[in-house]
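Omission of a single protein chain aside, the complex is shown with its protein chains in their original locations.
Take a look at chain A:
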Amino acid sequence: MKKHRIRGIGLEFKKNKFSYLFLLPATIYTLIFSYFTIPYMVIAFEDFKYNTGIHSQWVGLKNFSFFFSSTKAWEVTRNTLVLNISYLVVDTVIALVIAILVNEIRKRKFAKLTQSAMLFPHFLSWVIIAYVLYAFLSSEYGLLNKMLTGVGMEAVNWYNNASYWPVILVIMHALKTAGYNSIVYLAAITGIDSGIYEAAVIDGASTWKRIWYVTLPLLMPTVCILTLMSIGRIFYGDFAMYYAIVKDNGILLKTTDVIDTYVFRMLRTTGNPSMAMAIGVYQSVMGFLMVFGANWFTKKFFPEGALF
């Protein structure tokens, strides 16, 4: 019976050998860079040295207890969650507003043009965005301080005060992603049955009423699904964003150091792979729980949106 099955598999591979050959490069790549990385997670329980590699000395939970007894554990977790939740709320609202407005505008050329403008920042790297920010906020040369002093207010040393930065980061995130996010919502709006709108117009609904009572409620499933997907990733930060904008500016780390940047510095600056891995394991476990939680929730309330 078992032999038969193995022969069946062999036959299948033989019959479609070209197709399986085509899968080979992507499969090997994914195996190496995704699946073969998993055993390395064990170094979270070791005192990793480059010459002994994965078989370094076993230290048990030492790395974890060190991390969780430091104040950093709470700080980076709090920053990650606060920033991600803020992005989620602000980005979603702005993207929805843009999508609805672009859909309602009757001058199509104008709508397309503004849409192109809003998509532009998506194509720029965070390094470039950091330059843009610098042109505004630089304490000596920045436009914003010149404007503040111009109207008789005091110049602000932006790069020296951590409390401004959550707001600044949320604004930058929204600017960079709003145009992109609105495309998805716009696609969802296009999918709404136009008969509903015609009926609303015949019943005398104004533009705003149409938006409030037709478009928004019909967009809610999409909003919920996208939100739940983001919640699955709420323990992950965009390393490139933080590192490009904040860099190693110690003063700002209090509000901007997230799990990803902390792991990076542990690995590349402090040079402690085991410690970095322990924090990474914590992040993966939390991420895993969030994905399952979000998926369970989706399955319960929007079965068609569930991931698995």
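The rule is short, and it goes like this: contacts are C-beta pairs under 8 Å (C-beta built on N, C-alpha and C of every residue); 3 or more make two chains touch, one makes a residue touch a chain; residues count from 1.
Note that in this section contacts and distances are computed from a predicted model.
Peer 1: The chain that is not shown, which UniProt protein name from "SpoIIE family protein phosphatase", "Carbohydrate ABC transporter permease", "Na(+)-translocating NADH-quinone reductase subunit B" or "2-oxoacid:acceptor oxidoreductase subunit alpha" does it carry?
Peer 2: Missing chain, per its UniProt entry: "Carbohydrate ABC transporter permease".
Peer 1: Among A:Ser86, A:Thr114 or A:Thr227, exactly one should touch the missing chain; which is it?
Peer 2: The one listed residue touching the chain not shown is A:Thr114.
Peer 1: Out of A:Met41, A:Leu61, A:Val167 or A:Leu216, point to the residue that touches the absent chain in the complete complex.
Peer 2: Residue touching the absent chain, from the options given: A:Met41.
Peer 1: Using the touch definition from the top, which of A:Leu61, A:Ile128 or A:Met220 touches the missing chain?
Peer 2: A:Ile128
Peer 1: Which residues does chain A use to touch the chain missing from this display?
Peer 2: Contact residues on chain A toward the absent chain are 12, 16, 18-20, 22-23, 25-27, 29-30, 32-41, 43, 50, 53, 94, 97-98, 101-102, 104-107, 110-111, 113-114, 116-121, 123-125, 127-128, 130-136, 138, 140-143, 145-146, 175, 178-179, 183-184, 187-188, 191, 206-208, 232, 239-240, 243-244, 247-248, 260, 263-264, 267-268, 273, 276-277, 280-281, 283-284, 287-288, 291, 307.
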